[in-house]
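Let me begin by handing over the structure; questions about it come next.
As you look at this complex, bear in mind that one protein chain is not there, while each of the others sits in place.
Let's turn to subunit A:
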């Protein structure tokens, strides 16, 4: 059986702003523990999530891109050996504008049963999503996600 989680949050913003907040370094550095993504955001482009000290956290490529509705990435952890050994996972963002809110669905899945990668990211995502929501709605992220965790 595969590993998968599905997270949903509703954010008072526009789909375009939310798309930029998920992909652009000036946004992600604020709420996504100082990381940024190195990618030119075209179909098939290589994708990297960069740790603030310069290491590559995760790498992969853009599998599907339809701004500002859907983005699918190959997501392969690079900095934790046992997660790297599991091979790539798949991350899907779906954005749906409903009035003044956007419904954001985040699906992260792996073909590996009991995947450590999915287990690890499933702990991280709720905090990031809460912080992303707070940043877009109030202009300030949650303090808990503004710094890369020490020693990680």
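In this section, a residue touches a chain if its C-beta (ideal position, glycine included) is under 8 Å from a C-beta of that chain, and two chains touch if they have at least 3 such contacts; residues count from 1.
Keep in mind that, in the parts below, contacts and distances are computed from a predicted model.
Not every chain of the complex appears here, and the one that does not is recorded in UniProt as "Transcriptional regulator", selected from "Transcriptional regulator", "Sugar ABC transporter permease", "Probable glycine dehydrogenase (decarboxylating) subunit 2" or "Biotin-independent malonate decarboxylase subunit beta". Considering the full assembly, A:105 is the residue among A:14, A:78, A:105 or A:146 that touches the omitted chain. Screening A:9, A:78, A:97 or A:146 for touch with the missing chain picks out A:9. Although one chain is hidden here, its contacts on subunit A can still be listed: residues 4-10, 101, 105, 107, 126-127, 129-130, 133-134, 142, 144.
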